[in-house]
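Sharing a structure below in structure tokens format, with a few things to ask.
And then chain A:
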Amino acid sequence: TNEGSDPEASGGSGGEAAQAADSAGSSGPTCTMDDYGVDKVDIKGAKVGFSQSEPDSASFRAAETKSLKDTAKDAGADLVVTNANNELPKQISDIENLLSQDVDMLVIAPVNSDGLDSALNAAKKKKVPVVTIDRKVTNKSCDDYLTFIGSDFVKQGERAADALAEATDSKAKVAVLLGPSGNNVTDGRQKGFKDQVKAEYPDIEIVAEQTANASRSEGQEVTAQLLQSNPEIDAVYAFNDEEGLGAMAAIQEAGKEPGKDVKIVSIDGTKNAVDAIVAGKYNAVIESNPRFGPLVFDTLSKFYSGEEIPEDIIIKDGEYTPDNAEEQAGQAF
Partner candidate 1 sequence: MKASPTTASVPVKRSMSVRAWIANYGVYVALALMVVINAIITPHFLTVANLRLQLIQTAPVLIVALGMAMVIGTKGIDLSVGSVMALSAAIMPLYIGYGTVPAILVGIAAGGLSGLMIGALVSYFGIQPIVATLAVLIGGRGLANVIGGEIKNLSDPGLAVLGSGSLLGIPYSVLSAVILVLVAAFLMRRTTFGIMVEAIGGNKKAAELAGIRIKSVLVSVYVLSGLLAACAGVLVAARSSASDPRTLGLLMELSAIAAVVIGGTSLAGGKVRILGTVGGALLMQLIVSTLVSHNIPDSVSQMVQAIVIVVAVALQVGRRKT
Partner candidate 2 sequence: MTDTSQQGPAQPHEEAALALAARGLNKSFSGVHVLHDVDFSLRPGTIHTVVGENGAGKSTLIKSLTGVYQAETGCIELAGSEVRFNHPSQAQDAGISTVYQEVNLVPLLSVARNIFLGREPRGRLGLIDVRALNRKAAEVVQDLGIDVDVTAELGALGLGVQQMIALARAVTTEARVVIMDEPTSSLERREVEVLFSVARRLRDQGVGIVFISHRLDELWELCDEVTILRDGRVVHTGPMHELDRRSLISAMLGRDITEHGVTSFTDTDVSETTAEVVLEAKDLSAPGRLQSVDVSVRAGEIVGLAGLLGSGRSETVKAIYGGLDTSSGQITVKGGPVRRGSVPAALRAGIALLSEDRKAEGIVPELSVRDNIILGILPRVSNAGVLSNRRIDELVDRWIRRLGIKVSSTRQLISELSGGNQQKVLIARWLCTEPSVFLLDEPTRGIDVGAKQEVQALIDELAEKGMAVVLISSETEELVAGSDSILVLRDGEVSEILTDDQVDNSRLLSALVDGGQR
């Protein structure tokens, strides 16, 4: 459970605006009711199962669950929620459980991109459409599942690289704080960042890459150590806001000024981080939008009305910078 916060988190450009899919992101083959082979159901009065992956003690998860609950209520659907507590086998049994309760459709926040095959098969057998959110599974869309709605983590990493370049005039020695090992969000955000830096910013040098397990105190401890052994570090890219905030505390502790002597960029969009930008101690946060509810139900109703649904629906992620943080702070979660 120590990876609790895995963040796919989210972000922010929050609010109503976020409901809109990032049109550029929607792509690839499409899917209709006939292609997928399910029968029409009225969303009003339908029983919708939601298998959440991680404890709600992570802000992202709480916002995600809440968004789904609220929208379901508005749409008149009955939402049944389970929480896999970050254990894949538990998620499989959660899903089977939901299916045994005869849900009409399933929303799954997968614990992992792989390994849900048997659960997805069971859903297919019962002709229950599956929407996966926030993390894409590696199975076949429009066959094993209907569609994926979520952020593009690689893209988030790229955007973070851009934001960092912006803050440092494209010249920096960066410490990268990774998320929990083995987590595909970690990989995406790391890959996007590194590739972008390599491609675009020859003067940005990655000095260290260490995991901080998405935790604030670990972010602080690791950064504190890195700052001692690599005093030249003048920027930190953190996998999520918690690690970034930890880094901020460590920088302060080391007698440097966060946001100035050492710049910080992270991904998520939590209030604390956005507030830090406002206070001038933080440089940028790439949002990872957790508000999937409207988009999910919107997609489902389009689906049942016969429209073509794209394979990937990429939710729009915002970005907080010193320029917009103050006015957009309300959208942080």
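On how the list was made: all candidates are chains of the complex that A comes from, given by their letters.
Observations
As a working rule, a contact is a pair of C-beta atoms (placed from the backbone, for glycine too) under 8 Å apart; a residue touches a chain by one contact, two chains touch by 3 or more; residues count from 1.
None of these values were measured; they are calculated from a predicted model.
The candidate touching chain A in this complex, chosen from 1 or 2, is 1.
Chain A contributes residues 1-2, 4-5, 55, 57-59, 62, 178, 181, 207-211, 213-218, 220-222, 224-226, 228-231, 242, 245-246, 249, 252-254, 272 to its touches with candidate 1 in the complex.
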